[in-house]
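The complex is shown incomplete by one protein chain, all other protein chains being positioned as in the whole.
Labels run A, B and C following the written order; every chain starts at residue 1.
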Amino acid sequence: MGDVTVNVNNESKKKRSQLHDVWRRFRKSPIAMTGLCVVVFMVLVALFADVIAPSDGRNPGYDIHNLGNRFQAPNAEHIMGTDEFGRDIFARVVHGSRVSLLVGFIVVTFSMTLGVIVGAIAGFFGKVAENILMRFIDVLLSIPPILLAISIAAAMRPGMMSIVLAVGIGALPLYARVMRASVLTVKEQEFIEAAYSIGASKFRIIRKHVLPNCIAPIIVQATMGLAYAILWAAALSFLGIGIQPPTPEWGAMLSEGRMYIRDHWHMVMFPGMAIAIMIFALNMMGDGLRDAFDPRLKK
Amino acid sequence: MHKYILRRLLMMVPVLIGVTFVIFTLTYITEGDPARMLAGIQAPEEQVEQLREQLGLNDPFAVQYFRYITNVARLDFGTSFATGRPVFDEIISRFPTTMHLTAMSIIIAVLIGVPLGILSATKQYSVFDGAATFVGLMGISIPNFWLSLMLILLFGVQLGWLPTSGFDTPSQWILPSFSIGISSAAIIMRMTRSSMLEVLRQDYIRTAKAKGQKGSVIIFRHALKNALIPVITIVGLEIGVLLGGAILTENIFSIAGIGRFMVDAIARRDYPVIQGGVLLLALTFSLVNLIVDVIYAYVDPRIRSQYK
Amino acid sequence: MKKRLIATLMLFAMIAALVAACAQDDSAANGGAGANGGDAVPAVDDHLIVVARGLAVNMHPHEALDMNSAYLLNLVFDPLFRLNYATMEIEYALAESSEMSEDATSLNITLRPGVTFHNGDPVNAEVVRDSLYHTMNSPLVGFLISMVDNIEVNDELNLTINLAAPFAPIRRHLTHSGTAIIHPDTTNDNPIGTGAFIQESIVLDDRVELVANENWWGENAGINRITWRAMPEGTARLIEIETGGAHIAWDVNPSDLPRIEAHDNLNVHRSSSIETHFMAFQCEKAPFNDIRVRHAIAYALDIPLLSYTAYEGTGSPADSFLTPVVVYHHSIAPRAQNLDRARELMAEAGFADGFSTTLEFNSENQIYAQLAVMIASMLREINIDAEILQFEWGAYLDRVLAGEHELMLLSWNTITGDADYGLFDTHHSSGFPFGGNQSFYSNPATDALLEEGRSTLDSARRAEIYRLVQEQAFEAANILNIHHDERLHAAVASVRGFGVNPTGIIDLWNVFFG
Partner (left out) sequence: MSDILLKIEDLTVHYITDDGTVHAVNDLNLSLNKGETLGLVGETGAGKTTTALSIMGLVPNPPGKVINGEVEFEGEKLFEKSEAELRQVRGNKISMIFQDPMTSLNPIMTVRDQIAEVVLLHENLTAKEAKEKADEMLLKVGIRADRAKEFPHQFSGGMRQRVVIAIALACNPVLLIADEPTTALDVTIQAQVLELMKELKKEFNTAMVMITHDLGIVAEICDNVAIMYAGSVVEQAGKEELFTNPKHPYTIGLFNSIPDIDSDDSVLKPIKGLMPDPTNLPTGCPFHPRCDLAMPQCSEILPKRTEISENHYVKCLLFDGGG
C-alpha cells in the first residue's frame, strides 16, 4: 500500500506505440499475467455470481438458510462448509466478490477523481493553491486512516455510501500526491514550455499535455488503490461498521466467523483467503503495470 | 539545520489545527448524543439536558470549537465525558503501550525487510529473489486482521506456544508485533530491493568496481547507504501506518493501548478523548516524519546542503 | 561468498532479535502461556484472577451505568440493600433493618452499626443522606431514586426517606450500585467505599488490583486479593483460563459451552438472568400501527428457533417481557409460527404483496446480527423485505429515541428484580419518546394498572396487576419477546462458592479456593 514509485520519464514523446509496448512488456511478466488472470476471473465470478450460486426463488443465493445444516466442515456438497445458519460459505464468498469489487471500484473512482483534481491543481498552479491543498492533504495523512474511517462511518447511516466516503477520503491523499509529483515533473519538461511558447492556454496544456503524461503513475496507483480499498472496506466490515448483513462481505464474514474460530476454522479461512487472493492478484497486476510502464526498473 | 527544524515545527501547527477542525467537525455532525449515551435509554430528558449543559454540548459549534482550541493552546485537553479523568492523563497512560507495540513491529519489519531486500537485490533473478518477491507481495496482500486471527489460531490455540492477549511480557509481544510487522516488512523489503537494484545500476558502483573494491564492501559502503535513503522514508511512513494498524491489533489481542481506547471513545462519543487522541497521533506522525527528514539530511549530503 | 556472509549475518540478527524477545519471559507474572490442555493456575495466597470484558468505565458509583462498572462497584461499594443471588429477595447490606409506611410514601432505615469506610471514617446517617442526595443529583443515576422527595436524619444511625408519591419497590431501587454509599471524597481514581474489597491500583483498560477489606462488616470466605483483567473477546477469555492465565472467565460465548463442559478442569456456572431480548415495533408508524401487521409478523417468526439458534441452546425462548426470576413474572407462550395465518393477516391488512421496512440494532451486539439475519429471512416468507441496519450505540439511541426506527432489536435488564422496573418504563405511555418505551406503546388501561402497581404494597394485588399488564402486552404485540438470557461464566474447578446473581453480579467475597 505504501510504496508508490512516481515515474514519469519520457513517456511524453511517443504515446500510441507506447501503450503497445506497455502491453508487450506486461504480457511478458508471468507474475503480472497471473495477477491479471486472477482479477479477470474474480470479475467474472462477480458478474455471474447469480449463476454460480443461484437464488432459490425467494431468498438470494447468499442467504439460503438451512438450520439443520449448521457449521458443516468443507465437504463435497459445501466445498467451503456452511456457517451458523447453514448457509453455503462458497455461495457467500462468490457473492462477496461482487460487493468487494463494487466497493473497490466506487472507492477508487471517487478518491482518484478527487485526488487527481487536487493533485493537478496543486502541482500545476503552485503557490497559494498548492500550499492550501497540500496542507489539507497533510491533515488527512496525519490522521490514522482507520480512525478517520471509523469517525466518518460513525457520522453516517451505515451502508455503501459510508464505506465509500470512509475509505475514499482516506485514500485521496495517495492519488493527490502521486498526481502532484507527476505534474511537477511533467511541468518541468521542455515540451510544456514549447506548448506555452505557441500560445496554448493553461487549461489546454493541462488537458492535452500534462494529464496524459501523468496517466501511467495514476493507473498504477489505481490498481494498487483498488487493493487498498478492498482491504480497508473489509477492515471496516470486520469492525462491524461496513456493509450490512445478510449481504456477504468478506470482512464481515471474517468478523462473524471469529466467534467460532476455535471449532469452525473454515468460517474465517475462506473469506480471509478470498481477500488475500484478490489483493494479491491486484498487487501482482499493479507491480507488473509499474514495471511495464517503467522498463528502466526491470532491466 | 536548527532553523529548518524550527520551521518544520512551526509548519506543524496549522496542520494540527486542521486535524482538530476535521475531527471536531466530524464528531459534531455524528449522530449520537454523548449525554444520552451516558445517561442511558430510560433517563428522563430533563436529566439528560442537565448533563448536556454540564458537558458544554449545548453551545454552538463555533463556541465549542473555539473553546477547545484555546484550551488546547494552554495544554488543557479537557476531561473525558465517561471517566471524568483529564484526557491528557488518560492518553499518556496508554500511549507507551502503543508506542511499544509500534516500535517492536517496526524493528521486526526492518530486521526482516532490509536484509531480505538486500539479498534479493544482490541475487536478482535467482530462485531466492523470485521467492522473496513472491512472499513480499503476499506479505502486503494478507489483511493483518486475518493474519492475526490465523496466528492466534495456530500459535495460541492449536500449538499453545504463545499467549493470545495482553502486552506485558515478551512472549505476549510476539504475535501482535509480527501480525502487524509482517506487512511492513514486506513493504520495506520491496522498497529495499528496488532501491538497491537502482543503486547497483549506478555509475558510481561501476567506479567502485573499477577501483578494485570487493563486492561485499561495495554493497555495504557504496550501495547500501545510498539505497537506504528512500527506505528511511518508507520506514517513517510505515511507523505511521503501524500506529494506525495498532488500532485493529490492539482490539484483536486485547492490548490496553491508545487504539483500543480510541475505538471505545468513538463508540461512546467521548469527544474530548477522540480529539485528544487523534491530535496526539497526528502529532506523533508529524514528529516521526520530521525525524525521518532529519535523518535523511544526515545521511544524504545533497539534501543537507539544501537545509543550510 | 560475500553474499553468504551477508545472509549469515542477517539470519543471526533475526535470531538474536527473537531470542531477545523471548528471554526472561518466564519471570513474567501473568499471562504467560502455560502448557496446552489447561493446567489451572495455582491459587497463591488466595489470589483470584478474573478475566472480564472490561474494567469499570468509572469507579465513582454515581457516574457509571455500564455493567463492567457495576461488577467492580459491587466489590468496592455497598448499597443499603442487596439482592440475594439465589432468591432475588432483598437482603440487608449497609441497612440493618427498614420499615415501609403503609401508604408506601416513606421508608425508615436503621444502619448497620460500626461500619467504616476504607479510610476509617465512620458511616452514619448523615453520610448516607448526603450520598443518596448525590445520587439524586447525578444526571446519570438520578432516575433510580427520582421518586425521593427528601431524606431526614433521625439520629446517628436512623434516617427516613420520604417519597413524593407512593412507590412500593423503593428498596429494590436501593440495591443498585448507582445508589451505593460513597465517602464524600470519592473520585474515579480514588474510590472510597465500605465494600469487601479495596482498590489498590489500576492500569487503565488493562487491570485492577483489589485487596480484601479486613474491616468489612460482612463475611469474606477466603479471597485475599483479586486481579481483574480486561479482555474484550469471549474466546480470548476462555483461552486464558484454559491455558492457566486466570481462574474465572466472566461471560463466555454460548458457542464455547461444549468445549468448557468437555474440559476436565473447568466448570460452567450458569444462572438465569434478568435480561430479555426482544424485537419492538414502532407502533406510531404505519404499517405497524395496524395490530394485524404486528400479529402477522408474530406468526411469521419462529421464536423458539430464533432463541435456540442464536443463543446456542442457552437461556430460553421468552415467555414474557420479564424473565422468570423477576418477581410477578407471568408466563405466556409465544405464538407458534403459522405462515398461513400470517399471510392471511397481511392480506387483511392490505399487504398481501408485503412491504419494505428496516430492522435495526446496535452493532456492538454480534448475536443481534444473527437474530436479524434469521428474522429477515423469516419475514421474506410473508413478503416483507427487511433491510438490516446496524448502528453504533450512540447513533442507535438517537434514532430510537426520535422514533425513526421501524423494527428494532434491544434488550431490557430488570435490574431491581421487580416487575415495576421491568414494565413501567417500557409499557407506560409516559415512557416515550424518552424513558424506555421504544415501541411507542400507549394503552390507558395498562397505564392505570402500572400506576396502581407501584403504589400498592399488597403482593397478591400486585401479582394480579402485573399478570394483566403482561396479558395486555401480549395481545397488543407491540413487542415480540424473543429470548431470556442466561449468565454464563467459566471457572477452574478449584474455585468454590461461585454464585451468579441474575443481574450478572457475582459476590466474589463468597468465593474460596478448595
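As a working rule, a contact is a pair of C-beta atoms (placed from the backbone, for glycine too) under 8 Å apart; a residue touches a chain by one contact, two chains touch by 3 or more.
Not measured: the values here are computed from a predicted model.
Peer 1: Shown chains touched by the missing chain?
Peer 2: Every shown chain touched by the left-out chain: B.
Peer 1: Looking at A:K28, A:R157 or A:R204, which makes contact with the chain not pictured?
Peer 2: Per the contact definition at the top, the residue touching the missing chain is A:K28.
Peer 1: Quick one: say which of B:N226, B:S254 or B:S286 touches the chain that got left out.
Peer 2: Reading the full complex, the residue touching the unseen chain is B:N226.
Peer 1: Touching the missing chain, which residues of chain B?
Peer 2: 125, 202-204, 206-214, 222, 225-226, 229, 299-302, 305
Convention: only the chains that are shown with their structure count from here on.
Peer 1: Looking only at which chains touch which, which shape fits best: line, ring, star, complete or other?
Peer 2: Per interface graph, the chains form a complete graph.
Peer 1: Skim through the chains and flag the pair connected by the most C-beta pairs in contact.
Peer 2: B-C
Peer 1: Can you give the whole-Å distance between the Cα centres of chain A and chain C?
Peer 2: Centre separation, chain A to chain C: 42 Å.
Peer 1: Using the touch rule from the top of the page, what residues of chain C touch 2 or more other chains?
Peer 2: Residues 364, 391-392, 394-395 of chain C each touch two or more of the other chains.
Peer 1: Name the residues of chain A that each touch 2 or more other chains.
Peer 2: Answer for chain A, listing residues that touch two or more other chains: 154, 258, 261-262.
Peer 1: Along chain A, where are the residues that touch chain B in the complex?
Peer 2: Within the complex, chain A contacts chain B at residues 1-3, 5, 31, 135-136, 138-147, 150-152, 154-155, 227, 231, 234-235, 238-239, 251, 254, 258, 261-262, 265, 268, 272, 275-277, 279-280, 283-284, 287, 297.
Peer 1: Hey, which residues of chain A end up touching chain C in the complex?
Peer 2: 58-59, 63, 65, 67, 70, 84-85, 154, 157-159, 240-241, 244-246, 255-256, 258-263
Peer 1: Mind listing the chain C positions that touch chain B in their complex?
Peer 2: 2-3, 5-7, 9-10, 13-14, 17, 20-25, 28-33, 35-37, 57-58, 60, 63, 65, 139-140, 142-143, 146, 187-189, 203-206, 229-233, 236, 239-240, 243, 245, 364, 391-401, 425, 431, 434-436, 438
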